[in-house]
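For this view, one protein chain was removed and the others were kept in their places.
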Amino acid sequence: MPTVKPVSYENAPPAVRAVYDDIKATRKVDWINNFWTTIANHPPTLKRTWESVKEVMAPGALDPLVKEMIYLAISASNNCEYCIRSHTAAARKAGMTEAMLGELMAVVGMANETNRLANGYQVEVDERFKQTP
Amino acid sequence: MPTVKPVSYENAPPAVRAVYDDIKATRKVDWINNFWTTIANHPPTLKRTWESVKEVMAPGALDPLVKEMIYLAISASNNCEYCIRSHTAAARKAGMTEAMLGELMAVVGMANETNRLANGYQVEVDERFKQTP
Amino acid sequence: MPTVKPVSYENAPPAVRAVYDDIKATRKVDWINNFWTTIANHPPTLKRTWESVKEVMAPGALDPLVKEMIYLAISASNNCEYCIRSHTAAARKAGMTEAMLGELMAVVGMANETNRLANGYQVEVDERFKQTP
Amino acid sequence: MPTVKPVSYENAPPAVRAVYDDIKATRKVDWINNFWTTIANHPPTLKRTWESVKEVMAPGALDPLVKEMIYLAISASNNCEYCIRSHTAAARKAGMTEAMLGELMAVVGMANETNRLANGYQVEVDERFKQTP
Amino acid sequence: MPTVKPVSYENAPPAVRAVYDDIKATRKVDWINNFWTTIANHPPTLKRTWESVKEVMAPGALDPLVKEMIYLAISASNNCEYCIRSHTAAARKAGMTEAMLGELMAVVGMANETNRLANGYQVEVDERFKQTP
Partner (left out) sequence: MPTVKPVSYENAPPAVRAVYDDIKATRKVDWINNFWTTIANHPPTLKRTWESVKEVMAPGALDPLVKEMIYLAISASNNCEYCIRSHTAAARKAGMTEAMLGELMAVVGMANETNRLANGYQVEVDERFKQTP
């Protein structure tokens, strides 16, 4: 159980329902997942977060599947169960195969390993890596 | 300065030099960056880490640029300066444009925000997200 | 189930029971929550941690509600479920309204987002921010 | 040096300059700190982040000083140097005394300690803490 | 339920089964724990990870019990439930007593506290601590 009561579509005040409707239309789904119904307890956070996510995850210089896999990689590093499960589902829906998931997790593990080796030895940054292009 | 003295190519024992040579050949570069010369203080860690990185970052179901961007996204989340700088350089070399970097960082920020909202409210995992395909 | 067996009030050795009695008296409660009964497996850690928490969380230059909300903000960032749930309860008991919780979580999310942008781009610290007053 | 070149006020395109002007007007300052000039490399991220920060940090159910201290507490937990230094300055400007800073850091330290004890022993969440009010 | 279906011994392809057999032989156990059956979905990750763990955790300059306790300390700091539970079990099997576990967790808590005090105040590194021996 979350620490606040989720806001169902039926009980949502108009401002919240408007966001729910936009989520359904944008994602072409007929239900609202718990992340949104839970943060809806603070309507300004719901509205701001949804609009930000919609903007950030839209197609652009990176394709949506790559964005979903980056989201999943960070969620795995942060150990956010909700985020891992919801973005694994979203990435699969966007085309991630099981082989792609396997390689993604391999990179997640390796990056976390070498990050700690670099930190642990306090590896000095090479001059060449300090240059801005 | 790192906490151990880096091992230069000139002073490297044969087992370390062999790894350095393989790094140069694989990456088609003529220098060895500090990460490798520093962890070379423990030769088994140098060898194992290099072989693992070489395997994980090779082209496969994901292309090398996507892998570099995932590595960078995790390094930014973990705040490993060395890793952020070296993988920003590597991703640019692999073709990342400034617009791609901008979108990548937008996803990094957004994922770290929503991860904490999901955790902070202890959002319950939807039943549909618990299914394995 | 925790990795060690909790120490109930009934089975507690005198040194542990003395801490339990002080928790009950200080907090004006008639039960001991699982955090304390679990860490009681190592009595010096129970005693030291309780005395530290009692000192740190007492009214001072910051009021207790503010301290509870800071505790909750950190627990949400660290994704410690036990800590999120117990400090959400404690902050509510100390007077946190649902609107305050909503704003608190909004700050938690935003801080985690901008922390990663600052790290990810390796933003340089402005000279003015390096001064000690 | 950051990984991208900061965008000075003089060289800023109109959309970026408009955000800079709003930052100056809202905060009643005559300079733009490096965080904003650096993320300005990706103008949509600059605009979205500034508008979000402005909304989240405005006075509401929590007063601005409390919000700044929560921001600082999270930045200290995440070890983001830029964020620690800029939000220590901002909190002082908003009225944080040295005694308040001392107590804030004491809470930060203690929360990070007990978060790990709760996790390390896998303390079970008490039934009472699972209730939503 | 994990996000991918575990690979049982019976259904394992030969390359996976060979790793399972080596795990059983090396650890002198007659079952394979879920970590391995889950990551077996990506056979190269299974093989590389097992060979790395086997090499890293073997007796050397540090004894195996010390290595297990270091693994547990990191897992508690990272809040990885699976890792905390499996390495608490492994450390006990390697000889960790309840008193040792109590002291280990006390160090884990204290290190996480002082790490945040050092970061939060941006304590300057003493010159003597910058020297490499």
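Order of writing sets the chain letters: A, B, C, D and E. Residues in each chain are counted from 1.
Throughout what follows, a residue touches a chain if its C-beta (ideal position, glycine included) is under 8 Å from a C-beta of that chain, and two chains touch if they have at least 3 such contacts.
Remember, predicted model here, so these are calculated numbers, not experimental data.
Within the entire complex, contacts from the absent chain reach the displayed chains A, B, C, D, E. In the complete assembly, the contact with the undisplayed chain comes from A:110, out of A:16, A:39, A:110 or A:125. Residues 1-4, 6, 33-35, 38-39, 41, 45, 49, 52-53, 56-57, 60-62, 66-67, 69-71, 73-75, 77-78, 80-83, 85-86, 88-89, 92, 97, 99-100, 102-104, 106-108, 110-126, 128-130, 133 are the ones on chain E that touch the missing chain. Interface with the hidden chain, as seen from chain B, comprises residues 3-4, 39, 41-42, 44-45, 48-49, 78-80. As for the chain not pictured, it touches chain A at residues 72, 76-77, 79, 81, 84-85, 105, 108-110, 112-117, 119-122.
Keep this in mind: only the chains that are shown with their structure count from here on.
In summary, the pair chain C and chain D forms a contact in which both copies contribute largely the same residue numbers, shared numbers making up over half of all those used. With centres set at the average Cα position, the gap from chain A to chain B is 20 Å. The geometric centre of chain A is 27 Å away from that of chain E, both derived from CA atoms.
The set of chain C residues that touch two or more partner chains comprises 3-4, 39, 41, 45, 49, 77-81, 84-85, 88, 99, 102-103, 105-106, 108-110, 112-115, 117, 119-122. Taken together, the touching pairs cover every possible pairing of the chains.
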